[in-house]
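Step one of this worksheet: look at the structure below.
With one protein chain withheld, the remaining protein chains of the complex are depicted in position.
Chains: A, B and C, in written order; residue numbering restarts at 1 for each.
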Amino acid sequence: MLVLLRKGVPETVAGDVAERLRMFGLAVHRTDHDGQVRLGAIGDAAQVDWDAVGAWDGVAELRRIPVPFKLVSRAFHPHDTIISVGRCAIGSGQLALMAGPCAIEGEEQAFRIAEAVASAGATIMRGGAYKPRTSPYSFQGLGEEGLKILRRAADAHGLAVVSEVMDSQQVPLVARYADILQVGARNMQNYSLLREVGHAEKPVLLKRGLASTIEEWLMSAEHIVSQGNSQVVLCERGIRTFETYTRNTLDLNAIPVVKELSHLPVIVDPSHGTGIRNKVAPMARAAIAAGADGLIIEVHHDPDHALSDGPQSLFPEQYAELVQQIRTIAKVLGRTL
Amino acid sequence: MLVLLRKGVPETVAGDVAERLRMFGLAVHRTDHDGQVRLGAIGDAAQVDWDAVGAWDGVAELRRIPVPFKLVSRAFHPHDTIISVGRCAIGSGQLALMAGPCAIEGEEQAFRIAEAVASAGATIMRGGAYKPRTSPYSFQGLGEEGLKILRRAADAHGLAVVSEVMDSQQVPLVARYADILQVGARNMQNYSLLREVGHAEKPVLLKRGLASTIEEWLMSAEHIVSQGNSQVVLCERGIRTFETYTRNTLDLNAIPVVKELSHLPVIVDPSHGTGIRNKVAPMARAAIAAGADGLIIEVHHDPDHALSDGPQSLFPEQYAELVQQIRTIAKVLGRTL
Amino acid sequence: MLVLLRKGVPETVAGDVAERLRMFGLAVHRTDHDGQVRLGAIGDAAQVDWDAVGAWDGVAELRRIPVPFKLVSRAFHPHDTIISVGRCAIGSGQLALMAGPCAIEGEEQAFRIAEAVASAGATIMRGGAYKPRTSPYSFQGLGEEGLKILRRAADAHGLAVVSEVMDSQQVPLVARYADILQVGARNMQNYSLLREVGHAEKPVLLKRGLASTIEEWLMSAEHIVSQGNSQVVLCERGIRTFETYTRNTLDLNAIPVVKELSHLPVIVDPSHGTGIRNKVAPMARAAIAAGADGLIIEVHHDPDHALSDGPQSLFPEQYAELVQQIRTIAKVLGRTL
Partner (left out) sequence: MLVLLRKGVPETVAGDVAERLRMFGLAVHRTDHDGQVRLGAIGDAAQVDWDAVGAWDGVAELRRIPVPFKLVSRAFHPHDTIISVGRCAIGSGQLALMAGPCAIEGEEQAFRIAEAVASAGATIMRGGAYKPRTSPYSFQGLGEEGLKILRRAADAHGLAVVSEVMDSQQVPLVARYADILQVGARNMQNYSLLREVGHAEKPVLLKRGLASTIEEWLMSAEHIVSQGNSQVVLCERGIRTFETYTRNTLDLNAIPVVKELSHLPVIVDPSHGTGIRNKVAPMARAAIAAGADGLIIEVHHDPDHALSDGPQSLFPEQYAELVQQIRTIAKVLGRTL
């Protein structure tokens, strides 16, 4: 239930209402909008006498939230959530440009790519240190050593860092080096991991699962937010369909749908969404035109020798050119880089 | 096999080579590119002595076409096919804007919408007279009467006409009124219909089937072109996936893929691709940003009372606003309206 | 609306009720069940005064049919439809065994396979004379000559005949030779074809489309039945999914679902449903165990040289062995061959 308080109620009254709701065993989440305190009261609503609550001092209105995802819905929180990371305010009028190699392979590779993407206009560097690989015999990432290199390379070029965390136990370690904790598509419904990043003090980049509906994706975001971490960035990266020419089918329909249903920012990963280098730029442009809040793109200076995902990585100069095209399309939607 | 002739061979030599290939029982399709005659020789290639052919007078080079779709491939015909319909050159730098109601419902409706879409910038009017409907008890279209109304409404506002043909027997009738014959998604592999429109003297708009791969779609285009009609416009309109929030999943990945594999123009139908009015504009913008050659969009002045597809039809003023946004995005790709 | 008459009403009263319903512009379909006349009245129900109809002489009860497919639903017609073809009663306790080559290739092939499948226990011979092929350059079938051969081969071994009709214009021709008209998966929503076979006096085998839901499949059956032909046999043949190891994903869930929703018989095609010879027998057994009313299976004495679908055709001796296994499983469900 959404409990809207009267505009201008003193903080003590607001605190009082929250406290009394908690005494019913409900979890209470607060958000402020247009000078009005909104309390999301979640739990076994059936046992509460809502008529009585409606009459409490300071309560203006009660509203049911008509979707299963409560805290991430626009009904609970009408305005866009903005998440500040480094120089970037994700979800604002400024697009979030994340770029970097699929996996951190070594010092030289990381620094070289960091320099390239920073000079092209990216503000956040991506790079995997723990890689989920279909085969147990493929390169699994450099681990903590990779995180250290990634951090140094990003710092050297004024970039923030996003990196994947594969397991609930890894959260503290990855959080030590990364500014954003990435939950990968395969782990979108790993609820132990979602709970753990829900307790972290870092923003979370939540990729959509290969076979996950938009509703399930938002429910996974709800898992995180309900633990207290409201800094979630959604990332569309392609779903699995019968089409085999491309690695995945990038579902850009999801962008306007998510923007309507939720206040969370949503970005697009055209690298995994296509799996083919020369299809990345067209789909990156399309993502921005559809209203995405940013892009995460794989860039590598020597993709033929990349230890993973070479065929879908852009060359640095292709990335720089793409950023220029994005700039103009962004203006049509009233946005900047 | 692709037989490339020497540049500047006399027409008589070119005709001679084609004739000799036909004597092997092969079908021969000719295209000219960069001052060079290219002959696609299709049939049982195994029984031909290609070494001997390579030595014929006028023959410069032989190349296998490494894809199952031959005549629609870039290998056969490297430059973009441009199809002129009314004031529009589909596949050129000028985007093709098709718009109109799902179904023609009557004189007043058709004229009113024709006026609106023409003044917004569309050059081709869509409207169904024969409607494929899941239920035998739904409105099936006005038939020939609908075609007459559509033609008059379009003519009154300087628009060309695209309308669906559902059956091989209907081709002559629809061709009498329409400038472009539309083959619907459900009929993409109705080979009798493909053969028949392959003999028509009108361009064909071939929608992608709900569960068709890009390769199957191009093979269906090949069915048409192999009958002699090379004027085929492809149309991506969403595929069927597990996602149920939107009516279909618009596969914009298909746009850059088709542009690479084929010389045929490809447009996008964001109305069926989303099924939701306020998602049509974002996906129309995305389609153009991805490189589509045009858009086909459902517009209705009174969608609440439309006899079909009301919930996905734009209001005329929404369509006009969308065309303005498209104009700027088109420029980024070096295109105009 | 379903209008149930009182048990034992005279025929004149029944005829009278039907006539009065038709005067409202409704289509009236009659079925008898348990000594009771049931009239399905279909059309614009909103303009009928149903309270008045409920008071008519002879009318016992009115019931809404709560599904979009009316005439093919169990609500309209509670008992199983049985369709007699040759020695087989499809939909009865006796399983329908259809078998034969993918395509009729010639006299010798057809007679040889007819003999083999007849002696193994099949009662209906399959064989295509008109083949829907993805490529315009593949073998398209022998046409009418193929139908003649198929008829002779089947007659020589006491078999009935099922063969595909690809186009509304072909219906009279195919109906001259075949006992069952097959509508292929690609044509499941070719409504012109459905209407035409709805007027034929032969049973129809309606294959499920590659991307068709069960509801859409039943709606296509409704198209046929609403034209007056109630002899429709449904055929599950696999749907398209992301799995590529098998040609299609055989959806056996559909068998118990269809048996609950509809009174029409439903059989299974494990040849197309798997696309792999040694997977046909396990899935044929599974289909019968799931409650299917029969099987249609591709059999070829020389599959390596078959002109289509060789890799999924059983050898005659494999088919004979399979029929023996089916016999025992059928007994568990109270059925016979």
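The rule is short, and it goes like this: a contact is a pair of C-beta atoms (placed from the backbone, for glycine too) under 8 Å apart; a residue touches a chain by one contact, two chains touch by 3 or more.
Everything numeric in this text was worked out from a predicted model, so none of it was measured.
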Omitted chain's touching partners, listed by label: A, B, C
From A:P68, A:G158 or A:P172, the answer for touching the chain not displayed is A:P68
The one residue from C:V17, C:A160, C:L264 or C:M283 touching the chain left out of view is C:M283
Touch criterion as defined above, residue of C:T31, C:Q94, C:S168 or C:T274 at the omitted chain: C:T274
Residue-wise, where is chain A in contact with the chain that is not depicted? 42-43, 68, 70, 132-137, 166-170, 186-187, 189-193, 209-211, 216, 219, 222-223, 226-227, 240
Under the stated touch rule, tell me which residues of chain C contact the chain that is not displayed. 211, 213-215, 239, 241-246, 249-257, 260, 273-274, 276, 278-279, 282-283, 285-291, 325, 328-329, 331-332
Across the whole complex, the chain not displayed is touched by chain B residues 240-242, 244
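Everything that follows uses one rule, which is that only the chains that are shown with their structure count from here on.
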Average the C-alpha coordinates of each chain, average all protein C-alpha coordinates together, and give the chain whose average is closest to the overall one. B
Interchain centroid distance [CA atoms averaged], chain A/chain B, Å: 38
So, in whole Å, the Cα centroid of chain A is separated from that of chain C by 49
Chain C residues touching 2+ other chains are 240
